[in-house]
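Here the complex is missing a single protein chain, while all its other protein chains stay put.
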Amino acid sequence: MKRKLTPYLFVSPAMLLLVTFGIFPIFLAAAVSLTNMNISGFVRPQNIKFIGLENYVTLFSDKDFWQALWNTGGFALFGVPAIVVLSLAVALLLNRRGNWFFQALRSFYFIPAITAIVAVSLIWGYLYNTQFGFFNYLLSLVGVPQVQWLSDPLLAKFSVALVAIWRGTGLNIIIFLAALQGVPKEYLEAASMDGAGEWRKTYSITLPLLRFAIFFVSVTTTISWLQFFDEPFVLTDGGPLGATTSMSIFLYKEGFRLNQFGYAAAGSLVLFAIIAVITVIQLRLRRADDEY
Amino acid sequence: MSTDTRNRARTRALTITIGVGLAIGAIITAFPFIWMITSSFKPQSESIDYPPTILPQTPTIEYYLTLFTELDFGRYLVNTVIVVLISYVGLMLMAMAGYAFAKFDFRGKGWMFFLVLATLMIPVQVTMIPTYLIINSLHLTNTLVGIALPTLVSGFSIFLFRQFMTTIPTEMLEAARLDGAGEFRTFWQIVLPMSKPILAVQVVLTFIAGWNSFLWPLILSSDQKLYTLSVGLNLLNQQLAVNPSLQMAGASVMVVPILIVFIIFQRYVIQGFALSGLK
Partner (left out) sequence: MKRILTRAVAPLAVLGLAVGLAGCSDAGSGEEATGPLTVWVMGDSATNFEQLVAPYTESSGQKVEVVAIPWDSIDEKLTTAVASGKGPDLIQVGLSKLRTFADAGALLELNDEIADHPGLDPANFPAGVTSSVGDSQVSVPWVADTRVLFYRSDILAEAGIDAPPATWEELRDDAKVLTQRGEGQYGYYIPQWDSPLPLEMTWSYGGQVVDGDGNIDFDTPEFNDALDTYLGLYSDGSVPVNSDFDQTQGFISGITPMLMSGPYLASGISSSAPELDGKWSVTTIPSGGDGKATSLFAGSNMGVWFNTDQKSASLDLLEFISSAEAQLDWYSINGELPALSAALQDPSLTSDPLVAVYTKQLESSNSLPLVANWDGGTGADLLAALNAIALTGADRDSTMQAFFDATAGTPTN
């Protein structure tokens, strides 16, 4: 029955790759997290010892772990709404006209999304530099003293988040623009004839029709911000004094700088669990919302 | 003036204001990019000058030349293009999977799709070492195929394909089957052509990911001849950065081609997302 086999044939290559490079490593990490594996374990396997949940116990009493967790939560709480609101706002505005001018503008807003992180770090590092950076130069022209964009613990969080927001809006603006194409013009025209103003139309008609897109963007952005890594890594290396260390950076440093793979594996499982729980909560909230 | 004309005039004024506002926003958003390009033409002493200049006083293209003559960026460029092309094979595999999830009912579909979505939540750091070991046991380290392999398929793309393909009318597929077309033929001759918008999206997204790929080329190549543009750019980060212009030139080489690809495919990209039923 060739027909029965077809879906399996079509699905298997991709599934095989996904399972190999996505799912399997998580199980491997779970196993490794129960050992004291470090770099010498590769050359001398006899050094690896089973230590049960000890890594997890150490993890939860590690103040660096809690700082990273706290930072990650803070970043997500600030960054996700910022991106969703900003992307939505820009998309709504860009959607006003379909002429060449507005279409050209889209490319500008997409530029941050396509810039390689290595390039981003170079450029923003120079812009943010305290003594010689462009931003402080502009501020000096109006008499504002030097701002320590990347050195002040509190400000650094903001500076790093800003770069991530700058990068994150690009794709989401495109997604919202696409969703906006699905808003029937007739509804809006009918509302205009009834005398509804711009804001009223947007609020009562457009936004509700974008609910799925908003949901989609929120979920994917949350997942991505819980794994926040690139920007703090290249701009501040998690500093100053751990102020911008996210969970992913904490894991990376444990795993690759300190070579404590068992410990890092435990941490990554905790992070995975957190992401899974929060995503499920978001899905449940939407389902509850749908029921009304 | 009648109410109608006044309304129209007000709407027009509003549109112009918005247009100007967006344009300013666009320039601010693109400013780091603009600064990068102009800096790449500055001579070394000017690039570390303070106060900083936006436009170079004595522009030079020497750093672009250095990249390709002394620093092997030409080879990195070729490698990067090859990695992108290999990624397009993955594109086909993901389209097939998305089609299966969208248009077929089969045992295990539910939990398989769940797995697809689950992979989105897995932090990259977890996968690094196990993935490296797997590629190593397949004897694919230090090959461009091995470099492209870990990111060949992504749950996000499969999800997008599935979303879009659910909108393809099943009747068309049934008609083709009745005519005696095999499953693969149906996929190739009907489903894919109807999926042009989502394919456009994926072409752009895959290009971006492949072009900017840094992690796997770095880890998997023990031969500098296989480095991609990102790794080459990272090499320019000496312990003390004394030549910003060279680094900016490298960064520009990385960003400009993607921008061109995006500008060409822009309209289809948005259409692709739109028709995926993201409403």
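Per-chain residue numbering starts at 1, and chain names A and B are given in the order in which the chains are listed.
The criterion applied here is as follows: a contact is a pair of C-beta atoms (placed from the backbone, for glycine too) under 8 Å apart; a residue touches a chain by one contact, two chains touch by 3 or more.
Since the structure is predicted, the reported quantities are computational estimates derived from the model, not experimental observations.
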Residue among A:F42, A:W70, A:F101 or A:Y203 that touches the chain left out of view: A:F42
Chain not shown: contacting residue from A:Q148, A:Q181, A:T202 or A:Q282: A:Q148
Omitted-chain contact residue, chosen from B:N234, B:S252 or B:Q266: B:N234
Contact partner of the left-out chain, one of A:N55, A:T115, A:N129 or A:T279: A:N129
For chain B, residues in touch with the removed chain: 44-45, 48, 50, 70-71, 128-130, 132-134, 136-137, 141, 218-220, 222-224, 231, 234-243
Where the unshown chain meets chain A, residue by residue: 24, 27-28, 30-32, 39-45, 48, 125, 128-132, 146, 148-153, 236, 239-241, 253, 256-259
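Keep in mind that, in the parts below, only the chains that are shown with their structure count from here on.
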Gap in Å, rounded to a whole number, between the CA centres of chain B and chain A: 16
Complex contact set, residues of chain B against chain A: 14-15, 18-19, 21-23, 25-27, 29-30, 32-33, 35-36, 39, 48, 50-52, 90, 93-94, 96-97, 99-101, 104-106, 109, 112, 115-116, 118-131, 134, 149-153, 155-156, 158, 182-183, 187, 208, 211-212, 214, 229-230, 233-234, 244, 247-248, 250-251, 254-255, 258-259, 262-263, 266-267, 269-274, 276, 278-279
Residue numbers on chain A that touch chain B, as the complex places them: 2-4, 6-11, 13-15, 17-26, 28-29, 90, 93-94, 96-97, 101-103, 105-120, 122-124, 126-127, 131-134, 137, 166, 174-175, 177-179, 181-183, 198, 209-210, 212-213, 216, 220, 223, 227, 229, 247-248, 251-252, 255, 261, 264-265, 268-269, 271-272, 275-276, 279
